[in-house]
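The structure that follows is given in the form of structure tokens.
Only one protein chain is missing; all other protein chains are in place.
When the chains are written out, they are named A, B, C and D in that same order, and each has its own residue count from 1.
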Amino acid sequence: MTGIALRSENLSRSFGGVQAVAGVSLSLPEGQVTALVGPNGAGKTTTFNLITGNLRADSGTAEIRGKPIMGLKPWQVARLGVARSYQDLRLFTHMTVRENVLAATETSSWFWQPGGRRAQQQREHRAESAMEATGLTALADARAVDLAYAERKFLSMARILAAEADIWLLDEPASGLDLSSRIRFGTLLKDAQARGVAICLIEHNLDVVVELSNRIAFLDQGKVLAEGDPQTILKDPALAAIYFGDRPQEAA
Amino acid sequence: MIGRRGALATGLALPFIRPAFAQTAEPYVMGSLFPMSGPNAEFGEAFTRGAQVAIAHINADNMLRRPVRLQSEDSQALPQPSVIGMNKLINIDRASWVLSSWTATAKAIAPIGDRAKTIMVNGGGVGPDLSGLSPYFWNVIALAHLEVQAIVPFLVNQRNVKRVALIYVDDPLGDGILGQLREQLPRHGASLVGSYSVPRAAQQFGSVVARVRQSRPDAIYIASFGAQQAQIVKGLRDNGVTQVICSFSGFGLDGIRTLPEAEGALFTTQKLDFESGDPITKRFATDYQARFGQAPVTYHANYYNAAYLFGVLGRQVEQAGGEVNGETMRAAMLATRKFNLVGGEGEFDELGNMLTQLQVNEIRGQRVIAVG
Amino acid sequence: MTAFLINLATLAAISGILASTLNFIVGYAGIFSVAHAVFFGLGAYGGAQVALLLVPNPFLACLVAAVIAGGLSLCLALPALRVRGEYFVAASLGLQMVAATLFAELKPLTGGIGGLVGIPRPEILGTIVPVLPLALAALALILWATARLQRGTFGRTLQSIRDADSAAESLGKNVNAAKTLAVVFACAGAGVAGALYALHLSFINVESFTLDQSIQIMAMVIIGGAGTLWGPLVGAVLLLSLPAVISFIPFIPPTEVGAVQQIIYGTAMTLLMIFRPAGLLGDMSKGKSTA
Amino acid sequence: MLFLQLLLNGLQTGAIYALTAAGFALIFGATKIFHVAHGTAFTIAGYVFLFAWGAGWPSWLGVLASIAAAMVFGIVMERLVYRPIQRHEGSFFTVFVAAFGVSIVVQNIIGMIAGRGFATVDTPLSFSAEILPEIFVAPMLWISLATAGVLFVALTLFLTRHPAGVALRALAQNPDLIRTYGLSSNGLSVLAFAIGSALAAPAAIVTAMTTGLNEAIGHHVMLISIAATIVGGIGSLRGAALAGMMLGIAESLALTVVDTQWAEAVSFLVLFGFIIFRPAGIFGVTQTR
Partner (left out) sequence: MAASTGGLNRSRPTTAHAIEATGLSAGFGGREVLQDVSLTLKAGEILCMIGHNGAGKSTLLRVLFGLHRPSTGGMRVFGETPSNYTPAALGAAGVALVPEGRGVFPDLTVEEIFGLALWSAGVPKSGQRERIDEVLDVLPRIKEFRGRRAGTLSGGQQQMVSIGRALLTRPRALLLDEPSIGLAPKLFQDLIRPIAALRESRGMAILLVEQNVREAFAVSDRVLVMRSGKFIFEGAPSELDDHAKLMELF
């Protein structure tokens, strides 16, 4: 039995007269990967920002398993189990890979973390397994700024893994990744999906969308135009004209 | 420019032209703690020159059995460097006589000198709070309250001033002058029509001047230091204030004397008549002129006196067979009290403050003329 | 000689506390404050008033100083929460300038430019004690605490905020709370240094707590190596003893003593930065430094 | 009347602040170097003019020499101090400390050469006449306002019309991309320093003629430049110049309300307030994060 992990109703936000998000209603079911697709400037990243509290919505609501989250600070939303990645990654550049991942496991802002030694060991264990899952164990002592492109992307994922969130909002996590890295990335998502994590990802590359997602929400001009399984959405000729150019059938 | 370069050359040569007996005896070290860098360095330079002439005289006259050497430390007019410098002078250079200036320096070093029984002599700072800092802290300059008492009757009687405005830095000196003006002016039938305090670092005075002008004074009293005084004077004149400018001994600087806008300014100093027949004064004036290519002013004389006093007291102690140190020299000072110095006789009180006669000077054609 | 060295050592220890605590927020939290002298001053005035009005007990003075400086450090935390980088530098600059004016004008509390004189020497159980052991103990304590915090989870939290505060926040870290805590800790430390300074010098006035002082503390941190444990201490000892050492150079004409010393001092600062940009103890091999 | 007089005084101070702030803002905007030795360029320019005046040079030659000296100083700083530092680590405060060291050195060298204390260029231009009852204005006010105005317009035209000016703005936005466009970021950065430093010269000359110079004067100028750059909004020259003008006027007009010793604190209180309540400055784009 799968429930809806995160639901938003009519989220809206405008910037200086431009309606960036115009009533987005979105639901992310547990154990499903929802791809948020749409042309550039459709409001995808803004939708993430509204949900996580990085931006304040003009109107609309969002809730996590029935608990309203509008007006909460980003760190409060995060502590409710939402983890997000950024297009520009925002790694802790001057810290080592291990420190990056460990930092994701520590949420207290006080001089020390609660739970004592045992909790500390558990966090370290979590960090180790997150690095292992993303293939970064060998690089644990390298600084984030010294990593190669794909390694940075995986470090961003390792932080999310270590944070033990059950809702993931991923902003173009696979862009620029080569084939084999993409496959490794797919495994990460599949594993999380199997654990019941609700995943939402913004992605442009159709191959990736088809490979990884089981639902698609199509956004254009700040609105969700269609939502459903990939086959149906990708075959919709109206959407194809907006987005896929003249070769939609290949993609499907 | 040329004068300065000459001074630089003389300064460089100084350590090498000690009297012949320098080789035989370890010299006495006299310390100095003046601001030698930063915005107040002009004072430090003036003070040092006065002391240099005095030491040259002490050595030339063989006043003491051992030569005297000046060890200069930069106080930056700040407490912490002063304390470091003072500790060095006392503990490393074994100085028993330290020339100091500036409120912050004086107050910061007073406890150290007190504990080490080192004489500290101030000839520059005139804040009333410099009195009685320690039995070993002496002033060879009349403190500001006396200066105000000297200039007010002159202003009222000779220059027919009824309304005075004060521009001052809000420190003990400025406050002291403010208090004195409030008290003295009404006593002589005049009034303080406005007082404007400025921060030490302020450099733009046009707006302050506008407010001064509003108060319609007959005279403006300036209680500030160094470069800022000159800027205030220029600000006043540039902005159409033509009334008399007056001040305390802080005006005795080349920067003011040579400033065209300062023409006609009045200020008090210790009585100092270089033309008088007094041999000590005459010798000082001649040698200073020879060495630095310009006529000395009060500050040079004050620190000449401050340094020269060491020779006088040291000789007394040596002749009595004692060891020259702070304690013995203080005893000698208290025993003698009156000294013949540049500008005539000076007399110390119990606290170590020297009382001298004061005079009012006027700046005329870039020269300082005693007028009352 | 001994007394001279003891005095220098005491001042070095006090500067060491200042530099270490500033390093805590500069090197780890990326909060570039040029207002550290304000909290040094608050502590000094607080400690001095305790000694003048109540008892010259150094522990009480330090405690009061830490509370006052730590409490008022919220003035610094406020802009730190809103802006970063150059903006924050400018904010702290503004705070420093305004605070210096306040120090000069609030005469009943600070004595104005005339300062507070005759601060009694510290006494423990009726015996006068020198400040050096107290300062060394405080320095050791603060170094120990900074080392613990820097290596522990709090240091990691601060670094993550420094590198990417939005990412840290989206990982559940209360960025504002952590920054405030770091600022309060560092400023309370500066306050302790202030109390010790007042007890050591017996005289304080606003001139010890100006922008120049703040910049000097900053220079100690950077020259020693921001983000290292011992660097700031090395920087403090160096910058404090350099002028003292220069003053031993013979044959500088007395009227040029200050200028020559300052020129050597300034040149040393510049050259050190050109040739050791990461600081004396900083790791040159690590790409771009963050401080 | 007092209000008008203070306003006029504020305008003159403001013109000086605006010019130095625009120079600082140009350098900081284009190169991201927090050039705290900008005040030193101001001091050097002022003293060079003073020497030229003292040596009896015609004033136009003195002005040129002063501008040249400021430019040379700026370029030397860029090439010999900032660039080597940035090649290694380029951290914000490393640059800060290095520049501060330079300003200490220059201040003391000037003190040794030119004499410590106050120095001024004696000219009737700074002498006020009563133009209205109780209102005193010196010709210098109009000269400084006109200079500031003309230079600001020229600078704006340069930055918007001339490709080299556009390139400076581009450098500010993305230094890495500059080379892809076939331009030299080093060359542009030298240009920014040259122009920015040159802007300090007229302000320094006006100061030499009005309030006078001392070797430590650059310190205050630098602080005001920083404040104006932030209040105006980083990257906005218009903002920096306007904010410089505003700070000058505020400092002066504050005297109608507060006692004189608070006047300077007013500038920095304004700065502090801006950062808390409007961190983007007057014209800046909000980028608190």
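The working rule: a residue touches a chain if its C-beta (ideal position, glycine included) is under 8 Å from a C-beta of that chain, and two chains touch if they have at least 3 such contacts.
No experiment lies behind these values; they were computed from the predicted model shown.
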Partner chains on view for the chain not depicted | A, D
For the full complex, which residue in A:E132, A:D191 or A:D207 touches the chain that was left out?
-> A:D207
Which residue among D:L61, D:A146 or D:V166 touches the omitted chain?
-> D:V166
Candidates A:L102, A:L177 or A:V224 - the one touching the absent chain = A:L177
Residues of subunit D (touch criterion as defined above) contacting the omitted chain = 163-164, 166-167, 169-170, 172-174, 177, 179-184, 235
State which residues belonging to subunit A touch the missing partner chain.
-> 38-41, 87, 148-151, 172, 175-181, 204-207, 242-247, 250-251
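Here is the rule we use: only the chains that are shown with their structure count from here on.
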Report, in whole Å, the distance between the mean C-alpha point of subunit B and the mean C-alpha point of subunit C.
-> 35
Taking each chain's centre as the mean position of its Cα atoms, how many Å separate subunit A from subunit B?
-> 74
Once you find the CA centre of subunit C and the CA centre of subunit D, what distance in Å lies between them?
-> 30
Where subunit C touches two or more other chains, by residue | 101, 104-105, 166, 256, 258-259, 262, 287-288, 290
Name the residues of subunit A that each touch 2 or more other chains.
-> none
Could you please write down every pair of chains that are in touch?
-> A-C, B-C, B-D, C-D
Under the touch definition given earlier, write down the residues of subunit C that touch subunit D in their complex.
-> 26, 32, 78-79, 82-91, 93-95, 97-98, 101-102, 104-105, 165-166, 211, 215, 218-219, 221-223, 226, 256, 258-260, 262-263, 265-271, 273-274, 277-278, 282, 284, 287-291
In their shared complex, subunit A is touched by residues of subunit C numbered 149, 152-154, 156-157, 159-160, 162-164, 166-175, 177-178, 181, 286-288, 290
Subunit B to subunit C touching residues, read off their complex | 7-8, 11-12, 14-15, 32, 35-38, 41, 44-45, 48-49, 52, 70, 72-74, 76-81, 83-85, 87-88, 90-92, 103-104, 107-108, 110-111, 127, 129, 133, 169-172, 175, 199-200
